[in-house]
Structure formats: structure tokens, C-alpha cells
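With one protein chain held back, the other chains of the complex are shown just where they sit.
Moving on to chain A:
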Amino acid sequence: MEQPVQTEMLKARSLEELVRILHQIFAEDKVSVEEVQALMESYESNPEEWLKYAKFDQYRYTRNLVDSGNGKFNLMILCWGEGHGSSIHDHTDSHCFMKILQGNLKETLFEWPEKKMNGEMTKKSERVLRENQCAYINDSIGLHRVENISHTETAVSLHLYSPPFDTCNTFDQRTGHKHKVTMTFYSQFGERTVC
């Protein structure tokens, strides 16, 4: 990946400031993964600032667009009810940053299934991400499943994808078969999108 262009540690003191600094960073030609991850981690989650984007759905997790980054990135908030989880998915050659704003999320990493393989996908590792932690993944690292394993607490996470993408592949854990899906937004900029 690109070399870091700045060595100073940026800190975002509010969600608004985070968005502003992200715009600055992504306006450059080269962007450092470490810098973005550190910046996102530096923002101390303040529900008052993001509550208006946090729209939950009873049946599944939701994706709520916060900022469309001048086309360079998408910043969105995901809301996970108790027991809600994602399928195993890739990231369509983009960078994915995931920061926990509330609750906990379990991330399970998987190896890419081999072409000829017709058996169970290989789990690489798993971890539980705590509030304010920020994880990073891209296709060269592998695939992952994200889930809220709590039966009592909801979870909220802040995601940055660069470049933005609206399709990805989901994978069947038992066979490694993949299936392309289109992702949609439950809300954009705080407004519920009706489809």
C-alpha cells in the first residue's frame, strides 16, 4: 500500500471533524491505511452525534450512508440488532475500515476458497471488536463475516469504504460457492430510503 505522507497523529474530536479530515486526506493522491485507521480510532464515539443515522431494522442489520466522500469514499453507519450478522463477503477490491461506535462485533476471517474446492471454507481467525476499536480489511487479507453475537445488546459501527462499491460477493461457508449481491442503503444522510 501507499507510504504514509504525514507522520503527525491526527485526532478527530467529533464526527463532523472526522468527516472533514477524511475529505482532506482523500483529496490527496496517496492515502495511508495506517493514518485512516488511526484517525478513525481516535474519534471517541458520541451517540449524540450519530444517533440520527442509527436506524435499526427489526429483521436484519442496516446500512445508513453518512457521507459520500466526493466520490472517493463512502462513510456509513451500520446498525445491528441482537443476533444480527452478515454473510461472508469480499470487498470488491476496496479498502474497508470498520469502527465500533456502540456494543461489540465479532469478526471472523476466512481464506479465499480455492477454485477447485468444494468443501468447508477455512476459518483464519476470529476476534471481538470493542467500542472505539477500528479494524481494517481488503481482499488481499481475506474475507470476513461480521456479527453481533449479543442476545441482549445492539451494536453500531462506522464503516469507510474506498473506493465506494455497491456490489460484492457473498460466500457459502459450507461449499465456498460465491454469489454476487447488490447492497442498498437503509437510509442516506439521515433520511430513510424507500425502495
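We adopt the following convention: a residue touches a chain if its C-beta (ideal position, glycine included) is under 8 Å from a C-beta of that chain, and two chains touch if they have at least 3 such contacts; residues count from 1.
By definition in this document, contacts and distances are computed from a predicted model.
K.L.:
What protein name does the UniProt record of the undisplayed chain give, "Translation initiation factor eIF2B subunit delta", "Auxin-responsive protein", "Myotubularin-related protein 7-like" or "LRC58 protein"?
P.N.:
"LRC58 protein"
K.L.:
Kindly state which of the options A:Arg13, A:Lys30, A:Lys124 or A:Arg174 is in contact with the chain not pictured.
P.N.:
A:Arg174
K.L.:
Across the whole complex, list the residues on chain A that are touched by the chain not included here.
P.N.:
Against the left-out chain, chain A lists 58-60, 82-83, 85-89, 145, 149-152, 170-175, 177-179.
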